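What follows is a short report on a single structure.
With one protein chain held back, the other chains of the complex are shown just where they sit.
And then subunit A:
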């Protein structure tokens, strides 16, 4: 499947031809505290990076649209808090999600272990068709790496996950991981509804087509 060329520079807003279809997907980010969940989202949505990204309390919500061929894929992104205390709120965010990115910090073995338990929880509790991606973030700091690429890659393959090492700071693989997810999601009509607890409002999507222009 050919993808539209990405806009260069920092904005990372993909450009593309006019689309015929809009699909909305709910995507949730999970992972240990301070692994860079919010930073990945900020990079993907706004093309920015803050060294001192404030800690997420509860959760944050953002959207971004990608174009693949003639389809606009709109991600409704739920960025969750990493501290265990907030774990009890997490199911509220991954309920009905069609995609998840589980993030760990390549410098922190515990965060990788935590990522594995998130994957398990998603496989048990989330929608059966959920597309899960594993992101080894802070790849720019690879000189203090403790989680080996191969180890994570193998784990991902065994569990049927997409896998990339990313850096929100340098933007490495950030757009790519969202794009890979977008490609893997079913985009036939109504597919966005699969496994969704809340049901996407396709009528509304239709309505918004005039204004909801992803390819700015």
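By definition in this document, a residue touches a chain if its C-beta (ideal position, glycine included) is under 8 Å from a C-beta of that chain, and two chains touch if they have at least 3 such contacts; residues count from 1.
The rule we apply is simple: contacts and distances are computed from a predicted model.
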{"item": "Choices \"Methylmalonyl-mutase\", \"Glutaredoxin-related protein 5, mitochondrial\", \"Rab-GAP TBC domain-containing protein\" or \"RNA helicase\" - which one is the UniProt name of the chain not shown", "value": "\"Rab-GAP TBC domain-containing protein\""}
{"item": "Sites on subunit A contacted by the missing partner chain, in the whole complex", "value": "33-34, 51-63, 76, 81, 83-89, 91-92, 95, 110, 114, 117, 198, 208, 211, 216"}
